[in-house]
Structures are given as structure tokens and as C-alpha cells.
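Removed from the display is one protein chain of the complex; every other protein chain stays in position.
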Amino acid sequence: MPHDFQITRRIEFSETDMAGIVHYSNYFRFMEAAETAFLRSLGYSIALKRGGLELCLPRVHAECDYSVPLRFEDEIRIHLLVVKKGKRTLTYQFRFERIHPAPSVEVARGKVVLVSAKRQRDGSLKAAPLPKLLADKIHQAPPDLLK
Amino acid sequence: MPHDFQITRRIEFSETDMAGIVHYSNYFRFMEAAETAFLRSLGYSIALKRGGLELCLPRVHAECDYSVPLRFEDEIRIHLLVVKKGKRTLTYQFRFERIHPAPSVEVARGKVVLVSAKRQRDGSLKAAPLPKLLADKIHQAPPDLLK
Amino acid sequence: MPHDFQITRRIEFSETDMAGIVHYSNYFRFMEAAETAFLRSLGYSIALKRGGLELCLPRVHAECDYSVPLRFEDEIRIHLLVVKKGKRTLTYQFRFERIHPAPSVEVARGKVVLVSAKRQRDGSLKAAPLPKLLADKIHQAPPDLLK
Partner (left out) sequence: MPHDFQITRRIEFSETDMAGIVHYSNYFRFMEAAETAFLRSLGYSIALKRGGLELCLPRVHAECDYSVPLRFEDEIRIHLLVVKKGKRTLTYQFRFERIHPAPSVEVARGKVVLVSAKRQRDGSLKAAPLPKLLADKIHQAPPDLLK
């Protein structure tokens, strides 16, 4: 697994708001898209897709710092780094880099903390250790990458 | 049950796009909000909320005609009329009326067709008659209301 | 320009709803994404991006027929065909094909009608002919493609 996992995407019209820039809530959708691509690259999905949602990874904290606004048709690269792998939690850092139009520039930085949970019979969620098969594949980024 | 069921709502900032108007996909969210309020008024929910999703009402057709754009903080009244109650289907008409700023004006008109479905053990959906308790409470609008 | 313009995308977690399937309003976001890719392929954007929104293409009608639900991580191909090029309007057909998981199957079909409009000084929109440079590049699909 790469310590700096990356995806790219292009800003869609529906992601803008009347200020002409990407609505701030959409960055959290983008972070999730990077995360699901990351887990998919490890052979996992944030949801067992067809066979019921036994394992879930609900978020307990999410944050984002915005420095440069994004606009329609901008192309961005999202970097995902694992800041911390706990017994039942994962902490990701996300860096948003605008790669088009040039020059390339970091435009936002996010952080998400999630817990591993199992769905109970009554539909409620209960914290549970990260599955070993998943945990073994995830490695914290070295500190020098996390400046 | 009123033949012309109504809700009101105010346009939110996140519902606009960079053209300065409400994004056209949001009208379908608004129609659904009117429908869930309608079903709630009959004692029903479009999803059995806590106890699993046994009954679902998936949409098979949706459409909208847009005549006047909506903007941030506009207040609208959404009218829901039952066009047709079939054995397994419901057809709604939705009229979007902008009530603020004045003067009041119809700005859009939508239609949604849904089928009654039951969730199978494997998670798939299968068409099923509308539950009698629900069907008995729903009445088609008289033709003169549906001009 | 190809008569059957295509894009692919993968369903994101945030595009699902509690029924476990893609929310019906998102298909309209997907259609728009196909359209903007189409216009981009012609050297155009549905919005003059940086220099103000002089030319807009507001939608006057949108519809979708849903036959098979889409789920998280499904991969789809969206086909855009130009049904009709008028002096001031464009009508698109969209076909949603699920390409993963196999077998490939058409899951939905949409239609959108838009008008060409110019933004006035006061912010309002006024219908205007499609710009010639754009109109010259767009060709109606032959009837046999539009079965």
C-alpha cells in the first residue's frame, strides 16, 4: 500500500454553489470517495455491498481547512495518508491539490476519524476491533510525510 | 386526506449552483420531501424506519418542467396531487409555487410514478400490491383539479 | 463528434440512500456530468467559467425512467445522444448502462431539454439562439440510433 494514496477528479457543475465555487460540504464527499478508493485498492469496501451492512466505518470526527476555492471543471488530486491506526479507529489526512488550471497548489486539507462498528440485529451499531485482514494491510504514514 | 396536499420550504444556499439558481436535480428532492410529508400525514412512512426496510416505494419514472428559476431564500409551496392509484403503483403530480417574493407564481411542475415493492431476503426488491391500510387512505384527485 | 457520446463513472457511497440504492435525484446529476463532458469535448463549457456566466443553458424539462436500481461501487456507462437541435433548444437522450457487475444491462433512460439563454445585466436570463460556433458542432443522432 502506498503511504500517499491518490485519486483525481474533476469538479462537476452540481458541486458548485451560487458563490461560483465548490460548496464546502462537498469536500467531505470527496474525502469519502478517496477513502473508498483506498479501501477498494486493499480489497475492501466501506460497506459489504450486496450481503448486508455487517461492517460499517462510521465517522466520529471530520474537519477541513480551506485555503483556495475550487471552481467548475477544476481538476484535483486528493491525497490520503493514514495518520493513525488504532485498535478500533482510523485517522486519515486528506490533502486537496488543484492540478488544473496550473500551477499546482494545495487548496484544502482535511482529517477524518472513524471507528469500526458492527451492525446489531436491531440495526444499531456497536464498536468493534478493525477486522484483522483489513488492519494488517493498513500502515501509518511515516512522520516526515505528515508535515 | 386533502386532494391538494401542501408543504412549504425555503431555498437553502447549498441548493443553488454557480448559475445562481436552484440546481435542477434538487426539485426531485423537494418532491420526495412533499411525498414523505404526505405519507406521514396518513400515518405512514416511505420506509419502515427503525425495523428494517421491508416496504419500499422505488420510483420508476420522474419528470419535471421548469418555467421560472428559483433562487436562494425564495419560499415555495409544493402541492402534491394523486393522479392515479393503481394496484401496485402511485402517480403523483407536484406543482411548485413560489410564494415569496411576491407575486405568487407557478415555477415548475413535476410527476413521479412509484411502485410498491417488498424487500427480499437477499436485499433485492420485488413488486407487491400497495398495503391495503395505505391504499384505503389514498384518493385520486378529481379530474378538474388536474388541469 | 460521436453520435453516441459516452462517459463512465462509479457509484459513490454518498450517492446511495437508506434503501441501499442510488437516490433517484442523482441520475440528473449524472446526466449533467455527461453533458458537460460532451460540451467540453466540443471545446465548450456549460458555463463560461472564469469570466462570468454570460451564456447559460438552463433546463426546461428533465425526466428519467428507472428499470434496475444502482448500488454502491457499481460502474456505469452513460450514453448521450442529441435527439433534437433546435434554434434555441437542445434535447438529449441519456442511457444508463451498468457495466459492472456483469452482465451489462440498461438500468435507466433519461431525457433533458434545455434552452440557450443570455444573462442580462440584472441577473435574469433571456432566451437566445445557440451560439453558431457551438451549434455547428452538434449533430442530431440518426433516427435508427434512437430506438
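Read from first to last, the chains carry the letters A, B and C; within each, the first residue is number 1.
One rule holds for everything that comes next: contacts are C-beta pairs under 8 Å (C-beta built on N, C-alpha and C of every residue); 3 or more make two chains touch, one makes a residue touch a chain.
Fair warning: this is a prediction, and the values are worked out from it, not measured in the lab.
The chain we do not see here touches A, B, C in the full complex. Among A:58, A:86, A:101 or A:131, only A:58 touches the chain left out of the display. Of the options C:16, C:36 or C:116, the residue whose C-beta touches the omitted chain is C:16.
Within the entire complex, the positions of chain C that touch the omitted partner chain are 13-14, 16-21, 23, 25, 50-52, 71-72, 123. Residues 12-14, 29, 32-33, 36, 40, 45-47, 49-50, 71-73 are the ones on chain B that touch the missing chain. For chain A, the residues touching the absent chain in the complete assembly are 18-21, 24-26, 28-29, 32, 47, 53, 56, 58-67, 69, 123, 125.
Going forward, only the chains that are shown with their structure count from here on.
Both copies, chain A and chain B, contribute mostly matching positions to the interface they share, with over half of the numbers common to the two. The chain with its Cα centroid farthest from the Cα centroid of chain A is B. Per-chain Cα centroids separate chain A from chain C by 28 Å. Between the Cα centres of chain A and chain B there is a gap of 33 Å. For chain A, residues touching at least two other chains, in rising order: 13-14, 50, 71-72.
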